[in-house]
Structures are given as C-alpha cells and as structure tokens.
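Now for chain A:
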Amino acid sequence: MLTILMLIPLLGSIAVFALPAARETLAKQIALGISIVTACGAVFLTTRLSGLGGGFAVTEKHDWIPAFGISWSLGIDGISGVLIVMATLLVPLVIIAGWNDVEKIGRGTVKGFFSLILILEVFMIGVFAATDLFLFYVFFEAMLVPVYFLIGRFGGPQRAYAAMKFLLYSLVGGLFMLASLIGLYVVSERQLGKGTFDFSALANMNIDPATQKVLFLGFFFAFAIKAPMVPFHTWLPDAAAESTPGTSTLLVGVLDKVGTFGMIRILLPIFPEASKYYTPIIIILAVISIFYGALLAIGQTDMMRLIAFSSVSHFGFIVMGIFAMTSQSMSGATFYMVNHGFSTGALFLVVGFLVSRRGSKKIEDFGGVSKVAPVLAGVFLISGLSSLALPGMSSFVSEFLVLLGTFSVYKDVAIIATFGIVLAAFYILWMYQRTMTGVPSTEVTETVTEITKRELAAIVPILAVIIGLGIFPQVALKVINPTVNQIQTHVGLFDPVASTTPSESGS
Partner candidate 1 sequence: MNPNNYLVLAAILFTIGALGVLVRRNAIIVFMSVEMMLNAANLAFVAAARSTGTLDGQVAAFFVMVVAAAEVVVGLAIIVTIFRTRRSASIDEASLLKY
Partner candidate 2 sequence: MTAALIGLPLFGAATLLLGGRRTNAWGHFFAVAMSASSFFVGIFLFIQMLGRSGEERAVGQYLFDWISVGRFHVPFGLHIDQLSMVFVLLITGVGTLIHVYSIGYMEHDPNRRRFFAYLNLFVAAMLLLVLADNYLLLYVGWEGVGLASYLLISFYQHKPSAAAAGKKAFIVNRVGDVGLSIAVMLMFVTFGTVTFEGVAAGAPQAAPSHVTWIGLALLLAACGKSAQFPLQSWLLDAMEGPTPVSALIHAATMVTAGVYLITRAHAIFDLSSTARTAVVTIGAITLLLGAFIGTAKDDIKKGLAGSTMSQIGYMILAAGLGPAGYVFAIFHLLTHGLFKAGLFLGAGSVMHGMNDDVNMRHYGALRTAMKITYATFGLGYLAIIGVPPFSGFWSKDEIIHAAFGQNIYIGLATLLGAGVTAFYMTRMMAMTFFGEARWEKGIHPHESPATMTAPMLILALGSAFGGLLLVFVGDIEGWLEPIVGIGHSDHAVSNTILIPVTLLVVLVGAGYGWMTYGRRPVPVVAPENVSLLTRAARADAYGDALNEAVFMRPGQYLTRALVWFDSKAIDGTIGGLSAAIGGLSARGRKLQNGYARSYALTMLGGAVLIAFVLLLVRL
C-alpha cells in the first residue's frame, strides 16, 4: 500500500517532467491533482492505525539486498503516520501557493520545479515510512537531491551558496550516520548471527551501553544537523531565505522533522541506555536552542530568516520534549512536529505572498500593509499567533504538553523554557508591528495588493487545520499516544506520579 502511495507522486513527477516545456499550466494542474490524490491516500492509510496499540500498520516487506539483510520494508505507526499526513497535506498547498513563483524567480523550467516537488514528496513519504534503517538512510540522503536543485535552481540571488551549504551540512551529518549504521549492522551480526537493518529487530537487541554511546553519537549528529539544533543551525536561515517560499515550507516544515523524527523513532528505541546517558547534555542544548533561536529571530531584518530562526527555537522545544521522555512531553513533541509544519508553513507562505508583491524580504521595506490589504494582514497575524502558540491553536496544545511533560521530570528546565514563550510573542508581534501597522509608504500602497483567491485557497486550509486541531487535538493525539507509550515502555521509563493523589471525586 505504501509503495503505491509513493508510486503515485513518482509517476506524476515523471509525467510532469515528460511534458513539453511550454505546457506550464498543464504541468501545474497535473502536479496539483497528483498531490491531492496522494494526500487523500495518506489520510486514508492513517485511519488504519486506530486501535492498533501503537505498532506498525500497513506494513510490507520485500527483499532488496538479502546478503546484507537489507529489505524494502515500509510501515507506519502513530508518529510516522501523522507526519506523513502533514507532509502530504502541505504539498498541494505549497503547489497552489507557488503557482506563479517560479517564473518570476528562477531560471529552471516551470515543469522542473513541480516535478522536483513531487519527487521530494516520494522521498518524504519514504523516509517516514521506512522500517528498514538502510532504506531510511537511502531516503534520508536521497531527499537532498531534489532539495538541492529546488534551492539552487529556483532560489534568490545567493541560492548557489545556500544550496551548497545545505548540501554539505546534510552530507557531513549523513556520513556520521552511515558510519554508525555500519557499526550497528556489525553489532547485529554478532548478536543475532545474521546482520540486519530491520528496525524492530535492532530495537529488540540489547546492545551494551558503551557501544550504544558511540553509535548514538553518529546518528544524533546527523539528526541534530537536520533538526537543526544550535550550533549546527547556520545552514537553515540561508537555505530558507534563499529558496522560494514553497521550498522553505517543505524544507523547514517537513524535511527538518526527519531529524526530530529520527530522534524519537530511532535513537530512543535502539539506543535506550545511551539516550538516557546523554539526556542532560541534549536537554541543555535544546534549551539553548530555544533562547538562541528566539533572540536571533528578534535581531533579524529579513522576514524569511526571522521565521527560520523562530524554527530553531521551536525545534528546541521539540527536542526537549523528546528527551524528557514522559508520555506528555513525547506526545507533545510529536504533535509539535505536525503543528510546526503547518504554522511555520503558513508563515512562510504568507511572507511569500508579501515578498512576491513588494519584491523584498526586508522588514523595513514594509509597514502599514494592514491599511492596504487587511485580509492579508489578518492571515499573517493568525499564522503568527499560531507560531507564538496562542491557546486555541494547535501549537498551544503541543507546546504546553512539551512543557508540562518536561516539568514533571525537570522542573527548573521547564520553568526556564517557559520564558521562551515571552520571546516568541515578542518576535512575532514586533514583526507584525513593523510590517503591518503604521502608515503605508507609497511603495507599499503601489505594490501591495489584497490577497487573491488562489492564495486564500492555499492558506485557509492550513489555518483551518491549525484551529481545528487546537480545539480537537485528540484527533491527532489519539493516533500518537499509543506509539509514544510503546517507545516509553521500551526505553523503560514511566511518568512520575502526582505527589498528591486526589480523592476519587476529584478526577
């Protein structure tokens, strides 16, 4: 089933690429249609997860390189399921939002852009669905190729630099992961007699703690670059600022999640001892990321870079939640990954609308937009509020769960991290104040027009999802919880019990 889900965008991509270059509109339409079909398929497959108790669903397994125990095995659980749904939902919206972006910005062909996005979608599904670590690695690296071209071909003036930086950072991380992966294979060969890359088999091994600590580092390094955590983050602002808004959305919204996804789905189950051993350092790094990202976001003059840095801060929350290892914090972190994809995606897309009008990403070039384009300003505000985790939006639920879960084990850390929400309010509202309020300059009145129907079609579904999940977060949490519980049990940790148990009537 999952192979078919991946084949749909793959065939779509080939079809789009095979079109004559002049048939641009047709290419866009095909891409949009294919991505919508894929999204429906992903949602349908995720519904199969209910009542499974956290294990893998819709699994399939075919031998690929039997000599090394490598197989083409796919499957989704609660965590990968929601991420695949998020990714596949974002793709059609990105296509709608980027409908006209390419002609203006890049020199690559229009069909090339949409073809690359579909290819990227194939790999995104693959990397989340792979239950064979080697396959995961293959998709992890393969994703770089379409993204490299999406940034390098269709980006802004510094695109070549940004694309190269992105590629090198990711490759270096991938290299360390490959080394650890081979090490893991060797360990599995010694322990099980026959080497394997199968996720479940590896997770059920008892690797001795010293080996775990070494192998853990290789994976963690790759994931920390991908996530990105301070101090491995500097590729992100450049890449996000130079690529088209659609690419940035997929890059930050989906691709970066592979890092945090890897942490919760690979590091914790396979290296439980090492994860616990490194927890203090990682949590400190996460808290540093939260504040470092937020403070740098405040200091930015470029809107795209500002959003990129805000993501560094958000990823700090996610990593903190994962390594606090309580059910609330991990479920919250997973839910955060989904919400961050939507809220940051919305912000990137809206900023993209602004940039395509004014031709500048600088905050100082705007001002007073709410006067000339009130709906655009309103949409911008809602996206921003979602980013600062306003209660009622889905991001609040996830951020609060992360903080709550962390608080129940590390009070001091959680209290410090909570102050990050003040900074989040500051960078978002200050950006809003500088770009949207005040008296519009003549350049703004001449160039900035009200939001179009197409743009609304791209942004409204995202905002609807954000608010919908804020009121009914159980829709997603029900899917996530069982898998998180399974991981928690596997690691061998339990939630702390409340210090006072209230009488029965109280609950």
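The candidates were selected such that all candidates are chains of the complex that A comes from, given by their letters.
Please note the rule applied: a residue touches a chain if its C-beta (ideal position, glycine included) is under 8 Å from a C-beta of that chain, and two chains touch if they have at least 3 such contacts; residues count from 1.
Predicted model, so just to flag it, every value in this text is computed and none were measured.
Taking any copy into account, the candidate from 1 or 2 that touches chain A in the complex is 2.
Of all the residues in chain A, the ones that touch candidate 2 in their complex are 168, 230-231, 234, 292, 295-296, 298-300, 326-328, 331-332, 368, 370-371, 374-375, 378, 385, 390-392, 396-397, 400-401, 403-404, 407-408, 411, 414-415, 418-419, 421-422, 425-426, 429-430, 432-433, 436-439, 471-474, 477, 481, 485, 495-503, 505-507.
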